[in-house]
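A single protein chain has been omitted; all remaining protein chains appear in their positions.
Presenting chain A:
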């Protein structure tokens, strides 16, 4: 298995290489550049041209690409044109925010969805099952921004239970206990929103797997050996039913850094989703490339992680 993992990592290198090449060529087709947005009657076109020249934007793409690869190998992804700071540290700052938000929402997601899925499957066709199905349809049907706005208006403004924007109150100093608690407080509402929207898939998978497993031979065997139903569910059925969810977990983990543009915009939470969209709109090339590379890497890593996890959970599966 270790051999396979190392091999998969080695294959990633050419894959990422091709990805970076594609981004660079595609970027050439995007109209405008980081300075297009800077024009007002007062900006001097000659100065803009000078800055383009200085930043090497007038060079042919393969020269720009060569420069970029050279720097990337030294861990430098260039300066963000809009934020005027190192793209790496800018992304790092946002990634931390997004990571905590996503982690919280994944935890809430599983805490909500697993019991619901198990209950729905166990009491199949009961009133409870139907209520859960109804809930999962509704949560699936609601567009992200509508649920986010509803939650924000109701829990944030009307009830005043949660903060309404930002990632932390300004009065706390970084590193203190209050600061961390305040950050968690700010994350709760957006994370819950995010989690509720994601529950459907998990609930549906779990439910149908459990219904499926109930009729399996091994359940009958276990029952005939006299194992109590509660134990059959927690030991035998549950473990088997988790398989399809385990298949996704790798992607879920690496997806933590993806961010959500809707949630971030509505809750005023500075994260990766927003950074990605705004860097595309402002043609902030260095940030775009760094982000796409990061996402590409995470996707590859995610599929590898999923394979590894599957092989641990289900001993029948071996990765070669």
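In this section, a residue touches a chain if its C-beta (ideal position, glycine included) is under 8 Å from a C-beta of that chain, and two chains touch if they have at least 3 such contacts; residues count from 1.
FYI, contacts and distances are computed from a predicted model.
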item	value
Name per UniProt, for the chain absent here [options: "Imidazolonepropionase-like amidohydrolase", "LacI family transcriptional regulator", "Coenzyme PQQ synthesis protein D" or "ABC transporter substrate-binding protein"]	"ABC transporter substrate-binding protein"
Among A:83, A:238 or A:285, residue touching the chain not depicted	A:83
Hidden partner chain, touching residue among A:21, A:51, A:211 or A:293	A:51
Touching the absent chain when the full complex is considered, from A:28, A:165, A:221 or A:234	A:165
Which of A:142, A:211, A:227 or A:301 contacts the chain that the document leaves out	A:142
Touch list for chain A against the chain that is not drawn	30-32, 35-48, 50-51, 54, 82-85, 93, 130, 133-134, 137-138, 141-143, 145-146, 149-150, 152-153, 156-157, 164-168, 170-171, 265-268, 270, 274-275, 278, 281, 283
